[in-house]
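Missing here is one protein chain; the remaining ones are kept as they sit in the complex.
Lettered A, B and C in written order, each chain numbered from 1.
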Amino acid sequence: MSDVFAGVLARGGVAAQVSGRAWLQALLDFEAALARAQARAGTISDGEALAIAAACDAHLYDADAIGAGAAEIGNPAGAVVNALKAKVDAPVHLGATSQDAMDTAAMLVTKRALVPLLDDLRGAADAAATLAETHRDRPIIGRTLLQQANPTTFGLKAAGWMTGLDEAAAGLERVRLASQMGGPVGTLEPLDLRLGLETPTLPWHTLRGRIGELAGALGVAAGAAGKAALDVVLLSQTEVAEVRERTGGGSTSMPHKHNPVAAVSALGCAKQAPGLVATLLAAMVQEHERAAGAWHSEWRPLTNLLTATGSAANWLRTSLETLEVDAERMNVEGDTGAAALLVDRALEHR
Amino acid sequence: MSDVFAGVLARGGVAAQVSGRAWLQALLDFEAALARAQARAGTISDGEALAIAAACDAHLYDADAIGAGAAEIGNPAGAVVNALKAKVDAPVHLGATSQDAMDTAAMLVTKRALVPLLDDLRGAADAAATLAETHRDRPIIGRTLLQQANPTTFGLKAAGWMTGLDEAAAGLERVRLASQMGGPVGTLEPLDLRLGLETPTLPWHTLRGRIGELAGALGVAAGAAGKAALDVVLLSQTEVAEVRERTGGGSTSMPHKHNPVAAVSALGCAKQAPGLVATLLAAMVQEHERAAGAWHSEWRPLTNLLTATGSAANWLRTSLETLEVDAERMNVEGDTGAAALLVDRALEHR
Amino acid sequence: MSDVFAGVLARGGVAAQVSGRAWLQALLDFEAALARAQARAGTISDGEALAIAAACDAHLYDADAIGAGAAEIGNPAGAVVNALKAKVDAPVHLGATSQDAMDTAAMLVTKRALVPLLDDLRGAADAAATLAETHRDRPIIGRTLLQQANPTTFGLKAAGWMTGLDEAAAGLERVRLASQMGGPVGTLEPLDLRLGLETPTLPWHTLRGRIGELAGALGVAAGAAGKAALDVVLLSQTEVAEVRERTGGGSTSMPHKHNPVAAVSALGCAKQAPGLVATLLAAMVQEHERAAGAWHSEWRPLTNLLTATGSAANWLRTSLETLEVDAERMNVEGDTGAAALLVDRALEHR
Partner (left out) sequence: MSDVFAGVLARGGVAAQVSGRAWLQALLDFEAALARAQARAGTISDGEALAIAAACDAHLYDADAIGAGAAEIGNPAGAVVNALKAKVDAPVHLGATSQDAMDTAAMLVTKRALVPLLDDLRGAADAAATLAETHRDRPIIGRTLLQQANPTTFGLKAAGWMTGLDEAAAGLERVRLASQMGGPVGTLEPLDLRLGLETPTLPWHTLRGRIGELAGALGVAAGAAGKAALDVVLLSQTEVAEVRERTGGGSTSMPHKHNPVAAVSALGCAKQAPGLVATLLAAMVQEHERAAGAWHSEWRPLTNLLTATGSAANWLRTSLETLEVDAERMNVEGDTGAAALLVDRALEHR
């Protein structure tokens, strides 16, 4: 299952956090956390919990076999439990339903993927901030409907990118990632699984607001990255040439070209987000106590949305960190004092 | 331009707040607010501001003519300014660009539409809360993958609807609605237009995080409404018949039928949301200082997303407020104490 | 219900064919056609059919009242039948279910909307063909990843637009528009309603392939229009300025600007299509003999998708028909013979 697109579409640290192995580890982390919680509650012994936890290491299992086994009940949690039970003679998965494991794993995978994703989003924002500061009063023509309009400064353009990225990061930080341990039909009082996830008021097996909010916030982050990337691509046009990626790529057929590969790839990644968000929002309409299909339709889009957004952020960061500004080409006459003041305002509000 | 679907798809108070006339009034409100702000700043006289404000009443204008005139510059703001200038001899629209008017109007329209929308969303949540309280320990079979599983209570089911709707409403309240007054290329310091909207740090002509967040929050609200509606539809099945809408509708061909029209219509409205959210998120990728197309692609989807979500909330409210519970059919044996305690927990957290 | 966006977003002849009144007429056309078919079959008398047909004129009814009445059974067909029955003492709607009327009306509305839509699509293709012929060997630099690459001809660029538009039109012509007359649960042998629609093999109340194919074909048409519009917008950039819309629009704040309003608006319309297609495809998953919500979620997106695609085609036609080419700015050295031969090839294949 190699990925020939990895270098372009699975860029940065997110891919490793949403891989099959990462999902498997998260499923095992749920089982270990559950065992520990039950030991704390006295339902199982400390020794049993330790034995279970010791067996909850993804390297001990064949992820492909788990994947194949997922067909049996329609999700991989059952196969994980069976594999675990084969290794350890202790009451595994006690009281839990497969969706408890899957939902908690989805949140753990997300939590872990958000670390590199937010790092790249903030890294890109920092690079934009540096550009904003450095080019605070660098005049550049403002363009509306792609026509030259009135002057602004390149610093303000970059401050806009920064603001968009900062706000998107803030939105992602507000997302409510919660564990799940509601039992077969979601009637158990949610347990603190001590996995760094919120303990929800109610089991949320079919209350998917969390997934929907997460999807929306990721879509916004992809959009903010896409906006900056598009500007870079347009400013890099041969006829404009006001910026240039230092590490720009070549071409198999035209060695004279200097393509803004990072910004182009960022755009290519960001454009995959809206459709995936739509899938996740449509999947919120889940029936009764466990959904027959809508739930299953979340796993892949969530994984891919994290990957696409993370890759967009990482590529954009590369683009902005290596962006060379051609001050001479940018130069335009006119008063840019107001624009410069806005740069200050944006940097102060950071 | 009558709407033969209005009764189903433009239900509740939102439609009136997003109509052509409402948009026109919001565009005029921008011009009046701008004039007032300029009078405060001494740029125009108080008399001029008063004259402009007096002319800013949508009933004075032919909205269809404005609509036709929108073709000239590609948005209706120019036609509004021209019509206003024909009525009042004062410096209208001073310093503003058409997008300032359009974006502020979009936010005003949204702010006004959110009033009935949130009222219905909360009304539906209240109805769910009442059901949760009333049926706290009413046993009902829990269903997973649409198979009967273990018992829960109808109160917990309703508490789930309530929680989903409450959280969706909270998400909508967090949305950052801001005015826009950045001038031709967005270099002006944002002005407090005193329209009950946030004053942004920077002009956001092409920083569309606000629209993206709003879209996501509306998508979540539609999803939360859709979830409850789907449950009602499924519980209303002839073979299940555990609930029944008191006001259920008939059929042109089968008078014996009792259709859960409100829940069905809520679902029909909610299902329109995800695609519209995708359009708005895709539109975040806007170039330079004013986008050539992506901006234009927001107006209709935003209007329709508010309408669809508002209609879903209103229909759901009707459904839940008129829901009759057949306790006898619901009855199932088994311990439902844990479920009842969760109902208490959810109601306390409200 | 005026539309302040009409001039931009409801451009060309489609809007009139998908209006509330047009839907109402289509619903009435179904009732008239059904009555005639029943008279042919001897189920009702010729006089009754004539009386019904005479009453099937939308101008005789209050579309707003019909719209409000749609709330009763969750679609406007019932309200239409009631209004018709109030006017004519004859067996109206005999044997039909409301979805028979709605689905046939949807197909009629589509058939009628496709006339101006295809006319504009083909008109735009014709304009592109003229440009291709006129500028067959006009050298222009080819641009890949928005970097200048190798020479091509403007004629080949235009031939590409033409081909994309022609193929999209062909796709729309292949769409299978069928009438619907299956009765309450779709068990009646489909009747030829003589409305210029295909008679289906089976009633298709919940077999929505037709809607899905139509949606896909409209999405492709919008995409083909968007591609050409984007090229025009980019070629119109101040820094490129190789083409210019003769009728280009101004700006409320910058009178010196010459915006490619037609191409920009075409893009703004085209970008609304993909999300609407997704909604219609998601709505294909319809349960049993009549769907509780998915069906209802089709009407508005279908109407809006026809409008958006039709407006995109109309705007693009305007853009291409008024496009001025600046041969001097386009000029680039290099061999363009191969490109010119491709133009011939494309024109021959037309």
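Rule of thumb we're sticking to: contacts are C-beta pairs under 8 Å (C-beta built on N, C-alpha and C of every residue); 3 or more make two chains touch, one makes a residue touch a chain.
Treat the numbers as computed from the prediction; the structure is a model and nothing was measured.
Student: Any idea which chains on screen the missing one touches?
Tutor: Those shown chains that the absent chain touches are A, B, C.
Student: Quick one: say which of C:7, C:20, C:116 or C:171 touches the chain that got left out.
Tutor: Result: among the candidates, C:171 touches the missing chain.
Student: Looking at B:134, B:237 or B:331, which makes contact with the chain not pictured?
Tutor: Residue touching the absent chain, from the options given: B:237.
Student: Touch as defined at the start, partner being the missing chain; which of C:57, C:198 or C:213 qualifies?
Tutor: C:213
Student: In the complete complex, which positions of subunit A touch the hidden chain?
Tutor: 1-9, 11, 19-21, 23-24, 27, 63-64, 66-79, 81, 93, 95-98, 101, 183-184, 229-230, 233, 249-254, 259-261, 263-272, 274-279, 282-283, 292-297, 299-301, 304, 308
Student: Please give every residue of subunit B in contact with the chain that is not shown.
Tutor: Listed in rising order, the touching residues are 143-150, 233-234, 236-240, 251, 254, 257-260, 264, 274-275, 278, 282.
Student: Please give every residue of subunit C in contact with the chain that is not shown.
Tutor: Listed in rising order, the touching residues are 74, 97, 142-146, 149-152, 156-157, 159-160, 163-164, 167-168, 171, 174, 184-189, 201-203, 206-209, 212-213, 215-217, 219-220, 222-224, 226-227, 229-231, 234, 267, 270-271, 273-275, 277-279, 281-282, 284-292, 336, 338-339, 341-342, 345-346, 349.
Definition applied: only the chains that are shown with their structure count from here on.
Student: How many Å are there between the centre of subunit B and the centre of subunit C, using C-alpha atoms for each centre?
Tutor: 27
Student: Give the residues of subunit B touching no fewer than two other chains, as numbers and ranges.
Tutor: Touching at least two other chains: 74, 97, 184, 229-230, 267, 270-271, 274-275, 277-279, 282, 292.
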